[in-house]
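The complex appears here minus one protein chain, its other protein chains still in place.
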Amino acid sequence: MTGFMTSPHHLPGNPPGAPAATDRAPTSTPFSRALGIAALVGIGWLVVFGLFLSPNDRVQGSAVRIMYVHVPSAWLAYLAFGVTGISSIAYLWKRTRSLAWDRLAGASAEVGVLFMGITLVSGSLWGRITWSTYWTWDARLTTTAFLFVTYIGYLAVRDLGGTHQQRAKRSAVLAVLAMMEVPLVHFSVSWWRPLHQNETVENGKLNGLMLFTLFVGLIAFTLLYVWLVLHRQRVLTLVDQVDDQGLDAAIAERRNEAVPASGGAT
Amino acid sequence: MSTWRIVRLVAAKDLRVEWRSRVVVNQVLPFAALVMVLFAFALDNDKVLTRVAPGLVWLATMFSLLLIVQRSFAVEAADGALDALQVAGVRPGGIFLGKAIALAAQLAVLELVLLGAAVVLYKTEIVAGGVVLLVATYLTATTGLAFVGTLYGGLTAGAKGRETLLPLLMFPVVAPVLIGATRATEAALGTEQATPSDGWPWIGLLALFAVVFGAGGTLAFGSLIDE
Amino acid sequence: MSTWRIVRLVAAKDLRVEWRSRVVVNQVLPFAALVMVLFAFALDNDKVLTRVAPGLVWLATMFSLLLIVQRSFAVEAADGALDALQVAGVRPGGIFLGKAIALAAQLAVLELVLLGAAVVLYKTEIVAGGVVLLVATYLTATTGLAFVGTLYGGLTAGAKGRETLLPLLMFPVVAPVLIGATRATEAALGTEQATPSDGWPWIGLLALFAVVFGAGGTLAFGSLIDE
Amino acid sequence: MEPVVEPVVALVDVVAVLGSFPALAGASLTVERGEIVLLRGPNGAGKTSLLRLCAGLLPVERGEATVLGCDLVADRTAVRNRVGLLGHSNGLYADMTVADNVRFWGATVGATVEEINASMQRMGLGDRLADVQVGRLSAGQRRRTALACLVARRAELWLLDEPHAGLDAAGRDELDSTLRAAVAVGATVMVASHELERVGALATRVVEVVGGQVRSVNR
Partner (left out) sequence: MEPVVEPVVALVDVVAVLGSFPALAGASLTVERGEIVLLRGPNGAGKTSLLRLCAGLLPVERGEATVLGCDLVADRTAVRNRVGLLGHSNGLYADMTVADNVRFWGATVGATVEEINASMQRMGLGDRLADVQVGRLSAGQRRRTALACLVARRAELWLLDEPHAGLDAAGRDELDSTLRAAVAVGATVMVASHELERVGALATRVVEVVGGQVRSVNR
């Protein structure tokens, strides 16, 4: 778990009186900087291929270009939720229990929600063009929406308060349960009457350059995902440490109540 | 004390609370029934009604579920009983199963009433061929809903202000049950030429759902309820 | 102390409670929104949806009304505040109007969200011609609902076990509002070739309703709340 | 005091029911202005019911009851804004902060901002606690808040149901002096309590409530 995941200062989980993280500790390492650049380049390529090099679609015209954002973002959202689930399991499993897993889960869920949001928006825009409607009660659309809400709920549960361990346990359980909704979304198309595209890609119904562009998008988004998660996870580490330092201050204040001067109820 | 004794104990307690207070019977039942009536009002059009009847029945069930779950844990939270249960060393798994069973029992009664209402208000016919499927749907769906309800009810019961999360957490998760149960019921009732055979796959989904949340709840309830 | 100061005081208090606890925003709003989504999914059929959209909006409003009213009086009953209000000699009429105003305010916000949801989810178009009618509908209906809600909320708040009556009492009474508001909204939105002119008679009904329950409540609230 | 002064509380054979149970079964009691009366008696004897009846919350089933000159049989509501009741429950809004609550309850009787702040200070609810939601307070802090609300009301007749419960040593002394001060300016106090020593010392008279009736106690 530790290693490149932890922040540059190699700060432990959440130690009592941790080394002051207040001196604007950057959340980036040489590695993550390189990663960030790579992601940028990847997105650059995606723009080039997606907007210029890849051909129009016979039926959909240039609307098809939305796919290069829509599909990768959807798949990355799946990946993100998967990571959240796995690291939650890792937390719940006694031998690997560490708050670092919990923070990774949280970070990944946040990014996942972001990507799912992109899927929803790009999807409905695409829908406006091809189905001439932003939204319809197609199975995949709905299940996607529910998945989106579920993880918003997950994030809400994360800041219910309580100690870090309580937060971790609680949300880990939810994450594992929520993870099982993902296949529901994926297979929804084959289970309900689909209006939405079904496994277009897996069944290789795509022209070569389109497919390639899609994969460019996939790579770029993956790099972006890893980069975002790295940073969020480090930020969350720092936040937990700031909590602890805030607690130190609060404790000091609380102990002052014992000084006779301020007696009474407070 | 064996987990099963605890399960029985907790379930019996919840049912006794209901027996003494009659909240579900006097409040939730009429509510659910009125929901059905109001649906009928809101879309007064027989053709539409019979078509969507199965969906509406399950929708009404879910609103009632929300109320029953809130009630079931309000009772625990009101005077610190949930804490007391934990201090008494009652295994959380036991609490979970016990409350889920009581919840399922109340839900089952409620669903029968709603189905009856559907038959009366929406002129839904129950075809002999579909009865088995219908029963299967009700069993699996009810169990699933009871488990989910108890799980999230417990999670949101703890500290104050939490209960505000219940609908947000619960609805997206029970939505699959709503869908599955609706389709299965449609198949059982032969709505839109659906045939029972179309229904059975859904039962699978519902059963899976019930198993997952049953297991998850039994194992994890402890860490969910202690804030 | 003048009744109006009391009204302002009570209304401000209720809104502050909401401001501090955010229950309506965090719980009822998402609930209502999800109700709309689930309706849409249960019915999933765009033609039906746009046709019944107005009805569904008001149906969802009414479920939310129930939750808000229960909450509004649970807050009073929880720690004996309602008794304290009476002992403080706060005129019941003042309590009624104050709580009704706060309720109406919260309801209004909620309805806007629901209308928005309907536009997005059900592809409801709002035609310029109908806007005035639409606003009139919302004003009259909201006022009416707020009055009814507060009236029955107070009636059922008192002794324990009573709250079980709320839905039973309230829904039949608000049913007319549901119908009136739905028809008026349909007229405003031009659902099924209805024209605004069809709507105005309903506004009359809604206004009458609001006036009756407003007057009734202001006068009779005292005898309702003290058990 | 000379007889022409009418008593603050005059109950004659009062019967009051909770559900179907006669919590008060023929209670008779007279309280003069300026008294501090301790109501003692076993659990379930009817002390709380008696206080709620005097506050006009519990209807009089039989008998005659006059409080502050208002006939409760004819109209329970008239007396209300002139008495102050502190029951077993605090009558606070858990979601609002301490300051919100005291301000609200103060305002219902038109107390000024100064009076409100004064009563909060008096109960030691200054600075830190003022902006904490009541629901998060400790039991005693909640009781203090309720008392602060009561003090802000300047009632003619104080009806206190186990007011000391939950208060710490300082709070108890504060409460006692508050009551003495109130009586000094012409108020009357009835206290139901099981802390006989403390309240006994405070009280000018002790009566015993048993089985829904009132017995005078001579010490």
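Per-chain numbering from 1; labels A, B, C and D assigned in written order.
Operating definition for what follows: a contact is a pair of C-beta atoms (placed from the backbone, for glycine too) under 8 Å apart; a residue touches a chain by one contact, two chains touch by 3 or more.
Fair warning: this is a prediction, and the values are worked out from it, not measured in the lab.
Here one chain is not drawn; of D:137, D:179 or D:199, the residue touching it is D:137. Residues of chain A that touch the chain left out of view are 16, 161-163, 165-166, 243, 246-247, 250-251, 254-259, 263-266. Mapped onto chain B, contacts with the missing chain fall at residues 1, 6, 9, 13, 16-17, 20-21, 75, 78-81, 83-90, 222, 226.
Chain D residues in contact with the hidden partner, per the touch definition given at the top, are 18-19, 21, 40-45, 48, 88, 129, 136-141, 143-144, 162, 164-172, 194-197.
FYI, only the chains that are shown with their structure count from here on.
Of the two chain pairs considered here, C-D and A-C, the higher C-beta contact count falls to C-D.
Chain B and chain C have Cα centroids lying 27 Å from one another.
Averaged C-alpha coordinates give centres for chain C and chain D that are 37 Å from one another. Centres computed as Cα averages put chain A at a distance of 38 Å from chain C. Touching of two or more other chains is recorded for residues 142, 149 of chain A.
Counting only residues that touch two or more partner chains, chain D has 94.
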